[in-house]
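First the structure, which I've put down as structure tokens, then a few questions once you've had a look.
Note that one protein chain is taken out, while the other chains of the complex remain in position.
Residue numbering begins at 1 within each chain, and the chains themselves are lettered A and B in the order written.
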Amino acid sequence: MATADQGTVNEGSAKQSTTAAPANRWGDDPLFKPKKRLTSGGLLALLVKVILLGIIDAVAILAVYILVGKGDWIAAGVLVIVVALVNFVYLRPGLLPGKYLTPGLFFLAIFQIFVIVYTAFIAFTNAGDAHNSTKEDAIAQIISTSQDRVPDSPSYTVQVLKQGDQFGLLVAEPGGDLSFGTNEQPLEEVNGPPDGWDELNLNQIIRFQDEVLAVNVPISDDINDGTLRTSDGQNAFVFTSSLEYDESADTFTDAETGVVYVDDGEGNFRAENGETLTPGWRVFIGLDNFASVFTNEQIRDPLLRVTIWTFVFAALSTLVCFAFGLFLAIVLNHPTLRGKKVYRILVILPYAFPAYLTGLVWAGMLNQEFGYINEVLLNGASIPWLADPWLARFSVIFVNMWLGYGYMFLVCTGALQSLPDDIVEAGKVDGASAWRIFRSIKMPLLFVAVAPLLIATFAYNFNNFGVIYMLTRGNPRFTDTTLDIGATDIMITMVYKVAFGGGGGRDLGLASALSILIFIIVTVVAIVSFRQTKALEDIN
Amino acid sequence: MKVNRKSAIGVGALIAGSMILLGGCASGGSGDDSGDSGDSGDSTPITVWVDIERKPALEPVAKSFTEDTGIEVKLVTKDFATVDQDFISQVPTGKGPDIIVSPHDKLGAYVAAGVVAPLELGDVADGFAEASIQAMTYDGKVYGVPYSIENVALVRNTDLVAEPAATFDEVIANGKAAGTEYPFLVGLSPEQGDPYHLYPLQTSFGSQVFAQNADGSYDASQLVLGDAAGEAFAGWLATQGAAGTGVFNANIDGDRAREFFVAGKSPYYLTGPWNIPAISEAGINYAVDPLPSAGGQEARPFVGVNGFFLSSKSTNALAATNFIVNYLSTEDAQLALYEVGGRPPALISAYETAAEADPDVLAFGAIGQKGAPMPSIPEMGAVWSDWGNAELQIIKGEGGDPATVWETAATNIQGKI
Partner (left out) sequence: MSENTEPTAGTRRERTATQGAVLGAFGGAGVVEGELMGEALKTEHRPPVIPQNRQSFRKWFADKGWRHIVAWLAIIFALFPLLYILSASLNPIGTLTGSNQLFSSISTTNYERLFNDPAVPYGAWYINTLIIATVTSVATVFLCALGAYAFSRMRFRGRRFGLATLLVLQMFPQLLAITAIFLLMIQISDVFPAIGLGTHAGLIMIYLGGALGVNIFLMYGFFNTIPPALDEAAKIDGAGHARVFFTIMLPLVTPILIVVGLLTFIGTIGEFAIASVILTDPNQQTVAIGLFQLVSGFQSQNWGIFSAGAILAALPVMVIFLFSQKYIAGGLVSGSVK
């Protein structure tokens, strides 16, 4: 226990440092005036720092070399900046907080911040299953799927021949004749493989497959009769293209009907009558995704109810988990309680099982007719735990408590153990009862330590997709909307169902935009609660 | 900039030293890389995505392909629930697989995302059951080679009911006469219903989800769910639900239905081949019956076809096409896949061989031949959801007039596709 002497010493040095005001390079706090020169810790620390930094730099330079070799300038540039920063932080004397924070921040920046930036990027595009890739890919795919096999044309056995860097097909016609042709030269009858052309076996065909797949031999002088192609190196068929791509005009024209498909600026080739070609491609659409939240009344109307429920769910879940976890931690915190270790392990067991599995067990137990709760515990009652809107909401919070109290229990147990005993002792010495000590000393200390944790748990439950989806899928559905939104839906499950479950596959752009909106809401709430709980107030 | 001199010098020296070392390794390494792609020798392997259940089936097939052609086949297990989404996401990056094993109802989504390449099967297609090739077709083009067909049927506990029945009413009568707790079992979902299992009963009223083209495929632009036949089905469904006879109980989910049947609590169970192993292991004497008609017309179930699809950005397309079209379509391969999977093979000759040995395969397959493949349009997710919810409400007796509930759902669905 700190004694009065120490207090005096402390005051003394505090006084000293405030009057001395040296050119201090270790943070800004005068209490940490070093006695030695910087690069504190002596030779060992210096060695460790040099080796680690050297390795990082060497690896980084190698990586930049490879990236530049591939022409990936952005990634190379980013890497150079990051490594330069790291070097700056560690080589410059001072910047002590930086030195301690950099390792963690490094991973955070790469894996967490990148995800956020990427999501923001996608939110401004129309990315999704129907607009999955680039325009080049879409064009290539449209061309490839527009090759129609000429009906009633036979299947030909072919051999692939090669001369230099030219490839051709030796075709065995059904009658027994042989023909040969290349991309430039239409099929003509031959008696055998022409001179100078080598046959390729399967392995060689595979090695040159890009060229072999590009072989399109016209079967006659008239290109409209079709071309012969092989896709496996052994069989070939006659194809005609139903769509022609005009590179200069950037349009597709239907060979049969003459309909022209033009790039409509929104990621599709569109004809005048509105028909589009699949697939589309990804383009920027600016704020359209964000606007749709407010303009699409299917989303807008239930949004308020879902938002309110999300807040309530997150707050109640957090509170209930914390209360129960804290209660158990206190109960089992007695120093001489026998079997304490066993109790603690058993009590924390629910947390050690995957929530997916245990959530499903609860869903089964809550089944209205056959679940254990109704059938056995309540003797055949028929309470619609998951079907009635309010009961479903209660059930969801209850199961979430079962799933999450272990976390709070762990934290509170650690917290209770780490509370400084000197204050408690002082309280006892001053004559406070145990309950008073708890209420006025331990609880406040605990709360200040745990408050940010509660805020973080609130945010976690705000986005707790798993529990809702597993238990009820958001049901029971609201009856006044055609979208699949229900009484237990929270914002994140609604986003998932609207963006991923609607027609046309997953709409990643919309999902990203909604995620960002949710993030903004959560951030505002978090900042406000930080202020309220003064969780950061001691940082003064 | 103030930099600690000692540290800086030390770091610099270390960098120089490491650079020499690493540079040497790198150039050695990249030299090897550039050397490889040009030479003969190992060709790039074909990567196949498959879920953990079907992987054992593919292993012998892949091995013999490698023996015959020298091309290596890499089997990668993926989580079945997300494999289709992962495929769509990863193909454009160039790191996707060459081949994916997938049920056919994802084909529409794959085509819309541009991630599968059309395959020309040629004469190979003739050897397959027509429904299976239809399932592999989207918008008139074939995209895959099928290998198994699965559909539901009526499984009967022969100890409780000796003879098959033709109509649904007879089935229920038999079930009641058997004196068990439930006359009939089908696994539904208390959250979202199960239109897939109830579809044969729906088609027996002449009601379908989409209009069928001449070749049997679905015309996704014509939703016929809400027609008069559909309303008739809805009305009948209500009479069998909670407000009526109680034959259909939404609280009995797939798990429970199986447990009850295995415990002998019902003589009839509408399910698919996936539950047969559990039933036979439990020692139940069972028979596979055709689906009973409830509305007078033939009961035709949905058919699910599993097949192999080729990625549109495969860098090894020629080898992969060889594997799929020329190898996986042979009777040996189809039978090998059947041995492990237990589903009726899609290749007709393989099916006949399998059916000779296994009467279950014969029975399921015969029923499947009358069925139609599930629609594979990308919008099916929304369709299943609303459709299932409507059936759930009707079965529970909620929402008022069943015909109205049905119509509302049909209108909603129409608006979404």
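Quick note on the criterion: contacts are C-beta pairs under 8 Å (C-beta built on N, C-alpha and C of every residue); 3 or more make two chains touch, one makes a residue touch a chain.
For clarity, every value in this text was computed on a predicted model and none was experimentally measured.
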Among A:Phe252, A:Trp385 or A:Tyr496, the residue in touch with the chain that has been omitted: A:Tyr496
Of A:Leu187, A:Val347 or A:Leu386, the residue in touch with the unshown chain: A:Val347
Options A:Trp309, A:Trp362 or A:Trp385, residue touching the unrepresented chain: A:Trp362
Which of A:Glu173, A:Asp210, A:Glu297 or A:Asp421 contacts the chain that the document leaves out: A:Asp421
Contact footprint on chain B, counting only the chain that is left out: 51-53, 55-56, 76-82, 86, 89-90, 93, 95, 103, 254-256, 258-260, 262-263, 272, 274-275, 278, 281-282, 304
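Keep this in mind: only the chains that are shown with their structure count from here on.
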Distance between chain centroids, defined by C-alpha means - chain A, chain B (Å): 27
List of chain B residues in touch with chain A within their complex: 1-4, 6-8, 10-11, 13-15, 17-19, 21-23, 26, 30, 40, 43, 69-71, 85, 88, 91-92, 109, 111-115, 117-120, 122-123, 141, 190-192, 249, 251-253, 255-256, 312-313, 316-319, 321-322, 325-326, 378-379, 381-382, 385-386, 389, 399, 412, 415-417
Touch list for chain A against partner chain B, complex: 38-39, 46, 49-51, 53-55, 57-59, 61-62, 65-66, 87-88, 90-93, 129-130, 132-134, 137-138, 140-141, 144-145, 147-149, 155, 202-207, 209, 212-213, 231-235, 237, 278-279, 364, 367-370, 386-387, 472-473, 475, 477, 479, 482, 484, 501-506
